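Please find one structure pasted underneath; my questions will follow.
Partial complex: the chains shown occupy the same locations as in the complete assembly.
Labels A, B, C and D are assigned to the chains in the order they are written; within every chain, residues are numbered from 1.
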């Protein structure tokens, strides 16, 4: 069935996919505790010869442009058609599908784009079989770089474990990266905090709303992962060794912790919105108070000046010797009385 | 029992049903992997002769006006009276009823009316038996058109599968259409986003409220579908082949994804409402600030002018040589001091 | 235990019970598929003689004043004391109590009082035994009228079914009436919608708040019914035939649908409140803008007029030939400049 | 472990405990269907001799000052240390602990202090064993007075039942008293309703906030009781007769009903807060509108008067015969035009 028209959800996410590469890159790592082979391959025909007992093979596919080749891999490894379709539909929710001979895990990678000052969401899918892992990324990312380094280290624990442990390290790398992304958001929030006090303006409002929107998107992207890892942690699939389950439990707790942190950030952003609104309001009130004071202090004296600007013939004050200073005095008196009144009312 | 008086719920949905056709159209498709027969029938008497082993029959009924004929179909296929009543009561929630020899699925179709710029909700019911499907639509729609084309293609997968797979493709077509409808809403939201910055007016407010209301209606229409498909995906009905269940699981995830997207849109619309309100507020504040500045700058000089408009006989300033320019200078000074004060207070 | 002091909950509901009748009316219908006997009885002693095999007896009690007689019925049919107490305590939540030989169902009837323009909530209790039903209503209502007519029709399905089916038709009549009540609310909402655009005033605010309160009361009255019917639909009580369960499932869906509709109405009412508030605000802003424009346009010219009202001896402009028109021209110029400025700022 | 420092929760409740008595009063009632003994005892040594087969003993302890004596009772009846500690820690949540030979029930008593116009929350604990009940109250209360009267009546049902039924009547008395307290709140809400229309001031605001806070405290105090009674109603403890369970089910429904009523009140109070805020706002708007009208009507005429107060030599109007009345006419005209404009705009 056509799924191309499911773009709405993705547009909703507002995640631009500009820097997508032109070509799908397939990299291949095959290792056991004694040796490690690594290469970039063009043609999946090469792939099958690596499939042998006793090693773990990790095929990483960057970019989903080369649909044909990817479908070939699917057939090579006997993957269900719907799974391959899910790989291409990049607007999926995180999910876990357990099949007889492999597990399909789909989740989101978050990266913080420093130039655009925003969080980018990328879909990562992973097929975990006995002795092999296939990962699909929308774009070339460097989140798995650390795992590769660990793999190259002959003494690292990964080298002695199976594909299920490699899957754990990969998911763990992604989840750890979530916290780094969140740290960037935390810094933006701190900046806003400072600017809120110094100079609340409508640009801050936009930044706050942008952050709020991003937090919603992040939460929606990560929330279902909770269930995915929650199920993985108690999985009885033959692809996952029982000793590895405790590591998935560990990731599970990190996901919960991340969700907690996102919710704390959301609360903080809401709080900042409240502070912004009340500080704008306060400022407006200050301006209004100033107007009130100026206006009410000058209104009565201006009225008096108006009276003595009248041209009646019979106005005895006009002829008084000290009429003018007297009137000025009365005016000053009224102004002073008003100021005292304001002071007493704590309006000043 | 009479259900005609259950219109309230439907009015609540505010979905107009003007373009309803005058006549119920019954179309009929009968196929297996080798041949396909398709025709529009008037009389359900014709129908029974298509019922034979080895093919899948799909009876599609557009329009519910011809109640008698539809009830005849119900009896023909041995459908429970309550099910037929549910077909006619177009204000139902999505639901799944499993009977011994068939499954009754009721759900909502969303279409975006481009002229009226609004989402229309139509009820679709489906009876899935062994070897046959009956679908009921309120109005003539073209959502099933793609499925028909697929059917006509001899090599398509549907031709080799049973009625349960046809049911999947039909539901999938409807759910995929949800995302297209959502895309239209997404475009409206984008338009509002632009207009919010350029010129926030009360027309935007109405559009935002309209969208908000529509999102509520959409959510209410689709939310129970989550449970319906959720149950279908683990159904043990004899009408559904176990190999087809994985496809229903696929739809289930699309429904979840759709609900997520709707909720993201709702959050975005709420955010826009907040932006609208604060931008209207900002504008008002700008106007008030301007008034304040003009008023407070002119009030003291006006008062001074008032003083020197008084007619006291003994006002020595009147006779000063440079009284007039002096007073003008004082006035200018006061205005400048005030402007500086405003600047310092960041009110300007 | 005394329950007379549990009126608080009822007052909370704010439902007046003025038109309560002075006398309890006990009506009695006894029927099977062949004959139907109907009469109004004074004394419950008459009642027992109708208890015979092969017919369904429906005792309907309107008004709870005659406590003694009702308690006698309770003993006659061997009803638990607490059930009878529940019948009299008209502030109960809907509930289902299954006993060995009967089922006790308590729910709320909604009626729309057209004169007072408000929804009235009345408690209805129902005891369903094998071969008999006893219904208790607070006041004389006509919701069961339709059921009575159906009963009198010899060919109606009810005549061939047991007491459990009669119970279904009675509950269904009440639930169907919910939708009629909701339709009245829908009309009120539509009226408000129109008035909100034409003339938002504080009377609308009160109507909106009244509707909001009513929707809360309706929801609280009907919400527990969801669970009641939900349990009834899977009941294993001997009083309910398994073939009847599907009808209760039908009511269950109507209750869900009703709750959905009420929630949509609540959302719509909230939306109207928002629209009201922002339209009041808009209006206020329009007034303030008008003040600002008038004031700021006239303040500078008035100041200039003040200057040339000063009485300094040496003011050369006084003696200019075209001093007066020049000053008028300057004033006009300032006003025009300001208007252009306002226009540019889109404040006009 | 020390629990003295758990006062924070209690302070949070803001419940003053001033009128606590100086001395713990222990009253003792021992009864069966034939006789009843009642006395106030000083020393718990007396207590044991009442422990005999065939009667129900109710020890009621008013005031928790005499810790030693109460601990002695605990030992006498073989009560767990933690239970006795819970009795003294008056900031507990309602809870149910089932032990082998007794049940410990802890809940809150609400009383409405008419002088202080506020709800007071008191902790009541109850130990229900076979043949005996021990109740602990913080202060001397009269809620159990009714139960005592019932006990003294030889024909009352309590006299023929066991300790579990007495426990039911005591809890029922407390729960019934909840509704009386709520009635007082209802009266306060009605008073506010009236005053909101006549004269909204900030004192009402405080009353509304006080009620809101009280409703939160009440809800928090009663909410866990739902679970307590919910568990009690399906208890399999030997201390509770199966025939009594139906009475606990009855209380359970009252608790649900009470919680519903409290939530309705909370919604009503929130609604009143909204009405208050919008009526304050309306009033302010009325004042501002009045200012606007006065100001804008007088600003242009005042400006005209200013113009004709200028002292230019060449102002031909000064010498016109009807200059003065003409100008007055123009002023009046402007004012009238403005009034018509306001009227048309519905600002008046």
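By our rule, a residue touches a chain if its C-beta (ideal position, glycine included) is under 8 Å from a C-beta of that chain, and two chains touch if they have at least 3 such contacts.
Values in this document were obtained by computation on a predicted structure and should not be read as measured data.
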*With 4 chains shown in place, count up the copies in the whole assembly for me.*
5
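Definition applied: only the chains that are shown with their structure count from here on.
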*Quick one: how many steps at least from chain A to chain C, stepping chain to touching chain?*
2
*Chain labels contacting chain A and also chain D*: none
*Over half shared or under half: which fits the residue numbers at the contact of copies chain A and chain B, same or different?*
different
*Averaged over CA atoms, how far is the centre of chain C from the centre of chain D? Could you give it in whole Å?*
26
*chain B and chain D: spacing of chain centres that average the CA atoms, whole Å*: 42
*Listing for chain C: what residues touch at least two other chains?*
288, 291, 295, 302, 306, 309-311, 315
*If each chain is a node and each touching pair an edge, is that a line, ring, star, complete or other?*
line
*Sort out which chains touch which and give me every pair.*
A-B, B-C, C-D
*asked:* Looking at the complex, which residues from chain C come into contact with chain B?
replied: 146, 169, 172-173, 176, 179-183, 186, 246-247, 249-250, 253-254, 256-258, 260-261, 263-265, 267-268, 271, 274-275, 278-279, 281-282, 285, 288-289, 291-292, 295-296, 299-300, 302-303, 306-307, 309-315, 345-347
*Touch list for chain B against partner chain C, complex*: 1-3, 5-9, 11-13, 80, 82, 86, 91-93, 95, 97, 199, 202, 205, 209, 212-213, 216-217, 220, 224, 273, 277, 280, 283-284, 286-288, 290-291, 294-295, 298, 301-302, 305-306, 308-311, 315, 317-324, 327-328
